[in-house]
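Every protein chain of the complex appears in place save one, which is left out.
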Amino acid sequence: MTSETVGGHKVIRRGLVVTGLGLLGLALVYVLALQFTPVERLQGLPQKIFYVHVPAAWSALLAFSLVGIASILYLWLRDPRLDLFAESAAEAGLVFSLVMLTTGPLWGKPVWGTWWTWDARLTFTLILFFLFLGYRALRGAVSDPGERARFAAVVGIMGLVLVPFVHLTVYLFRTLHPQPIVLKPSEPSLPWEMLRTLFASLAVHTILLTGFVMTRYGLGKRAQLAGGDDAG
Amino acid sequence: MGEFLRGALAVAAKDIRVEHRSKTGLVSAIAFAALVLVIFNFARDAAAVSREVLAPSVLWITFAFSGVIALNRSFALERENAALDGLLLAPVSRSALFLGKYLANLAFVFTVEAVTLPLFVLFFGVDLGGALIGIGATAVLATTGFVAVGTVFAAMTVRTRFAELMMPLLVLPFMLPPVMWGVQATARLLAGRPLGEIGGWLRILGLYDLVFVTVCLLLFPALMDE
Partner (left out) sequence: MVGPNGAGKSTLLRVVAGLARPSAGTVLIGGVPLVRDPGARRSIGLLSHQSHLYSDLTAIENLAFTARLYGIPDPPAAARAGLRAVGLAERGDEPVRRLSRGMIQRVAIARSLLHSPRLLLLDEPFTGLDPRSSEQVAGLLGREREQGRALVLVSHDVHESWDLATHVHLLVRGIWASSGSREETLDQFLRRYREVLHG
């Protein structure tokens, strides 16, 4: 076993440990949310999905930024590890945006009667989801590793540049099409117990993101060393 | 600077000449746009939704999709006989190559839009009134932005598997902002609002153009490396 192989396995192990911690934390957050956080008066029990829904969006956006930054660094330094990192972050981001997009309707239907609303956060994350998907699809369609890394990096950077414009578009769209009067306990008028649970969940989701990225990175490294790619 | 422009203009002129020679690309793109307009007409429940309400959306969706179709051919023509290698061998910077391709694509897409707009007016019974200038300005600004992005993605996807699918998948999220802003501006103009009122929309369209043309110019060379 070369030192690189050992290194690859180490990363996977560490990544799994972090992921394990994150999942443990998630279980604790569930307990916190269900037992130790007040039930929202108007929405009832379904509102508690919020404690997963919002942090998942946060993780997706964080992952997206990581892809963008890694892409910029890759084009500058041309280190293939940066490319692998971007690939890992993109996959994690895809997962989190899916979580967010599925918890949204699960929350929406019982509370507001509709499966989907074009609210700012859902819409924004939906577009992030498509960008992640496009990034992944492009990676799958290019066979040469060097070319794949360069092309993916360009898409990653352009996606990052697009984000502020999407944010602006979604914001403008929402002001032009005001949502029916709904309660959005995302505004800072949350009681302290809810804020506490939200922050705890945000921290846990960040840990989970780190764990996913590390594990995925390690797995990717191992696949490369097993002869998947011939790139150095 | 002079050399940069010279190279870019030579590439642009060549692209236009090649297209002019066969014309199939242009004719197909225009036919596609016309068909999209026709489908929209049949896809509408005339009793429920008036043409006026749908008009801005129809125009911009048509622009968006026919724009994507038009951009696909941009690098396809460089594949035959490895013509792209010929371009890369020349003492012309990669950014100048991008500029040339971009300008030719702009000319192409503008032409398609210039034919689509009268067809749109015809099919949807739209009363342009004084809105023509405003809509024209909006279209120019929006197109300037998404064609830059599309040129980069066309260069990338031309050699990938499922190129015709990859291109739209990648480029459509980037068209969301210009299309949304374009629709908003167009809707106001068609409702008779003065040009001054859509200044905000034109400004963010301009900002989008500035940002993305610059980013594309800077990133394109990375695509052409080996």
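To keep things simple, chains are lettered A and B as they appear, and every chain counts its residues starting from 1.
In this text, contacts are C-beta pairs under 8 Å (C-beta built on N, C-alpha and C of every residue); 3 or more make two chains touch, one makes a residue touch a chain.
Nothing here was measured: the structure is a model prediction, and the numbers come from that model.
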Chains on display which the left-out chain touches in the complete complex: B
Residue in contact with the excluded chain [from B:Ala83, B:Val140 or B:Leu218]: B:Ala83
Residue touching the undisplayed chain, where the options are B:Val92, B:Ala154 or B:Val171: B:Val92
Residue numbers in chain B that touch the chain omitted from display: 3, 6-7, 10-11, 13-14, 17-18, 21-22, 77, 80-83, 85-93, 225-226
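In this text, only the chains that are shown with their structure count from here on.
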Centre-of-Cα separation between chain B and chain A, whole angstrom: 31
Chain B - residues contacting chain A, complex: 149, 152, 156-157, 159-162, 166, 169-170, 172-174, 176-177, 180-181, 184, 204, 208, 211-212, 215-216, 219, 222-223, 225-226
Touching residues (chain side chain A, partner chain B) in the complex: 75, 127, 130-131, 133-134, 137-138, 141-142, 146-147, 150-151, 153-155, 157-159, 161-162, 165-166, 168-169, 172-173, 176
